[in-house]
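Note sheet for the following structure.
Here the complex is missing a single protein chain, while all its other protein chains stay put.
Chains: A, B and C, in written order; residue numbering restarts at 1 for each.
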Amino acid sequence: MIIVMKPEATEAEVDRVLNRIAAKGLKPLHMPGSERVVLGALGDERVLAELALDGDPYVESVKPILAPYKLVSRELHPHDSLVAVGGASFGGNRFGLIAGPCAVETEDQLLASAQAAKAAGARVLRAGAYKPRTSPYAFQGHGPEALELLAQVGRAVGLPVVTEVIESGDVELVARHADALQVGARNMQNFALLKAVGAAGKPVILKRGMSARIEDLLLAAEYVLAAGNDQLILCERGIRTFETATRNTLDLAAVPVLKAKTHLPVIVDPSHGTGRRDLVAPMALAAAAAGADGLMVEVHVDPPTALSDGPQSLYPDQMIALGKQLGAVLGVLGRTL
Amino acid sequence: MIIVMKPEATEAEVDRVLNRIAAKGLKPLHMPGSERVVLGALGDERVLAELALDGDPYVESVKPILAPYKLVSRELHPHDSLVAVGGASFGGNRFGLIAGPCAVETEDQLLASAQAAKAAGARVLRAGAYKPRTSPYAFQGHGPEALELLAQVGRAVGLPVVTEVIESGDVELVARHADALQVGARNMQNFALLKAVGAAGKPVILKRGMSARIEDLLLAAEYVLAAGNDQLILCERGIRTFETATRNTLDLAAVPVLKAKTHLPVIVDPSHGTGRRDLVAPMALAAAAAGADGLMVEVHVDPPTALSDGPQSLYPDQMIALGKQLGAVLGVLGRTL
Amino acid sequence: MIIVMKPEATEAEVDRVLNRIAAKGLKPLHMPGSERVVLGALGDERVLAELALDGDPYVESVKPILAPYKLVSRELHPHDSLVAVGGASFGGNRFGLIAGPCAVETEDQLLASAQAAKAAGARVLRAGAYKPRTSPYAFQGHGPEALELLAQVGRAVGLPVVTEVIESGDVELVARHADALQVGARNMQNFALLKAVGAAGKPVILKRGMSARIEDLLLAAEYVLAAGNDQLILCERGIRTFETATRNTLDLAAVPVLKAKTHLPVIVDPSHGTGRRDLVAPMALAAAAAGADGLMVEVHVDPPTALSDGPQSLYPDQMIALGKQLGAVLGVLGRTL
Partner (left out) sequence: MIIVMKPEATEAEVDRVLNRIAAKGLKPLHMPGSERVVLGALGDERVLAELALDGDPYVESVKPILAPYKLVSRELHPHDSLVAVGGASFGGNRFGLIAGPCAVETEDQLLASAQAAKAAGARVLRAGAYKPRTSPYAFQGHGPEALELLAQVGRAVGLPVVTEVIESGDVELVARHADALQVGARNMQNFALLKAVGAAGKPVILKRGMSARIEDLLLAAEYVLAAGNDQLILCERGIRTFETATRNTLDLAAVPVLKAKTHLPVIVDPSHGTGRRDLVAPMALAAAAAGADGLMVEVHVDPPTALSDGPQSLYPDQMIALGKQLGAVLGVLGRTL
């Protein structure tokens, strides 16, 4: 860690900070320059975070040298992690497609949508039982009944299922029915929930929050691993920017940035990432080309009647066409769907 | 609601959409133009949200005419609401100052910080027992013990207390010790928590999320009112933008925008909104000048040793100086601290 | 255009607005609802822009139905436009690769970099003579001499050249040496420059501004076409967001959004769009998969010594490897490099 002192810091102030560093067991360095005194602290700088040196009135800035996360970092764990959801695996040469409707609505809707997903090459079925919605007057999901229906349809079509959990109190129930637990963008920093899914013994898909920097996503992931669960998949799903032509701005560069920093698999959700049906296929192909380990795509048997996310849900034939194109692009990049 | 059809929509498609509008009990309008067919739907357009007309492949765009919230809107409730926290009231001519340390650390730290807050004119004491922290390795708060200490120090200095609750399961316990419940920025769209505080029978301070548009904040507030609790105070605390000189970008224009749309009191948190001690006072005065109904400010008896938010915590003498300046500015604007 | 009146608007105010609409030759519509009076204006709503109805104190909001641009729109010109730069063409099935160093430094540097570009399959050579730099102390480009050197090296390697022009006064000189003129992100709304390149008789590459919405980019393009030049290529190069892991956030969804709205070719600059050498290839492939009509990539014979943009410049062998991968991905998508 590098600590830049303010120009007005006296020698006594500098010594005080050096002593605080040494008291934590780190080796302090003193580098007086012509315009600023710069201090260094060699050792595990995460220990220094407790000192909160940036709260000191004589400290101008604090510049960390090391990443604030450990367990998710590629430095400790250089090889790609593989995460299995039912029989589907994410993170190796196998590219994993997750598809299904936004929400569990009815048995017919879910079954027909699941069949389209499977026909397109999906390895995991997705559908929501609990829907976090911006408005209290919007459809909030069918809850526990929907969990049962999802598990039943998953078995019927032969696909493992993933579904969102929105509170720590629901984790046990959801884990009983689902093969993987999804933590949505709005809950990426719901730390109680992160701790709970970290203890649930099921793989987790963690979506990037709308205003989360990549480092924030990795720290949220660190919560799950620190709670004992390393079966974690990260999901880029768009961030909020000034652009209004799309629902979110899909930050595809986050895929190779994340792959460089972490051993965890990284997938992309082009449905929420764009909010528009016509953009899902181009962004899905782009995600594959950018090196993603998988996709999460919304498909609905009849999008205009969908209770949520109709505008971004593919029609079944669009889903199947996308599966074919994906296979071709992945093929030339040395991966298989 | 205005529905713009795509240029390729045939008469049959237009009729289909008109019929869906009529089936919901609204009056459909047909306005054929030279380049687009435009449809209207007169009546309670919140009913139309269920139709999700923007999921229709022949619909180009849907433009709502009315706000999607009702209970928080000034249209239904034109006069300012007053919300009382203990003996302090927010929303009228009385400007409410909430102050205290970021977190409950020790009895001495809390008591000394609370005395500084009171000396500066604070009417409510704040301090966190549960701290949502970006890193799992950062101080997470002292939990239930801190709640008791906070209540005890509040009584000792004669101030009601507010503290953050971060999960629905904790609401009952927190409500037992605190005079008001705070929902933090990261939980603004934790809808389970919003419903729980809506049922808790205590006033609530709801902070704007880092990526929340003003409309999103109002819809989050609508969750609380819809759950039966109209003792709600909104808090602007900065949004995430590309600017890195400050921790967040404090959006002070949100104050008059909110005051125009809602009857609820609106306060400002210049501490989190800037992240820098030297910016707290100017932004606190600016918030008062912009028409805020109060402030939430962090003060700590010894900021360099604070376990969290040291860089943005005022020293006691800075807090007291701010209280004086605030009184002067509020005075010429016809309000009192 | 749809005009929503404020609740307090009286009949007289409504009539006044209706009369202003009719006076402009448009057909006014009156749609009184239960909570708001809504007005419509049928006809060329661009005429209405002059009325600036949103400046009226009784108007709540104005919702345009049609896009504010015409010449760039696919509605008037449904087929893809082809733009030729020297012998290279953009916009059809042929995907165009533009490559070269950020800046013209020396003859050796430029020639070796140009050879790498050509070996990778580039059809156009890029290099800057005028460099818009954030700091006045940074290298500003070698100016007119660099223009001559660029033209000479272009002839030597057999590639047409494109270079940036940063002021209207330089357009004539730059157009004398270059096969195409580039307008950079910082100048996307330098309207004097847009008008000048619109009159220059050379193809133009227009980069999206860092804070430009897609509609702003299309309106900037409209300036060029309105000035008489339809040889225009649009370039997505990243927008400024809160994410700091990359120099900009490359908005690849802008590619299919633009392709749906305009007939103009759309290319992508993954070098400026990410600012990091290791991200250029994945984002270049992703851009091709997303449907871009070409790429603009920075390559330098010795990046660590580059006078500008070293961190994002590819080494020659990386450029050549990228060319091969691009060819493979384009191949399965039915396009050729």
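Keep in mind that, in the parts below, contacts are C-beta pairs under 8 Å (C-beta built on N, C-alpha and C of every residue); 3 or more make two chains touch, one makes a residue touch a chain.
None of these values were measured; they are calculated from a predicted model.
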Check your understanding: Which shown chains does the hidden chain touch?
Key -> A, B, C
Check your understanding: Among the options B:Ala23, B:Leu76, B:Ala156 or B:Leu333, which residue touches the chain absent from this view?
Key -> B:Leu333
Practice item. Write down which of B:Glu13, B:Glu60, B:Asp80 or B:Glu215 is the residue touching the left-out chain. Key: B:Glu215
Review point. In terms of residues, what is the contact footprint of the unshown chain on subunit B?
Key: 211, 213-215, 239, 241-246, 249-257, 260, 273-274, 278-279, 282-283, 285-291, 325, 328-329, 331-333
Study note, to complete from the structure: It is residues of subunit A that touch the chain not shown, namely 2, 4, 7, 29, 31, 33-36, 38, 40, 42-43, 63, 65-66, 75, 240-242, 244
Exercise for review: Can you list, in ascending order, the subunit C residues touching the missing chain?
Suggested key: 46, 49-50, 52, 54-57, 68-69, 132-140, 166-169, 186-187, 189-193, 209-211, 216, 219, 222-223, 226, 239-240, 277, 303-311, 313
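Following the convention adopted for this analysis, only the chains that are shown with their structure count from here on.
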Exercise for review: Rounding to the nearest 5 degrees, give the angle of the rotation that lays the CA atoms of subunit A over those of subunit B.
Suggested key: 180
Review point. Chain with the smallest distance from its CA centroid to the overall CA centroid?
Key: A
Exercise for review: With over half of the numbers shared counting as same, classify the subunit B/subunit C interface as same or different.
Suggested key: same
Point to revise | Separation of mean Cα positions, subunit C and subunit A [Å, integer] | key: 31
Practice item. For subunit A and subunit B, let me know how many angstrom lie between their CA-based centres, rounded off. Key: 26
Review point. Among the residues of subunit A, which are close enough to touch at least two other chains?
Key: 211, 239
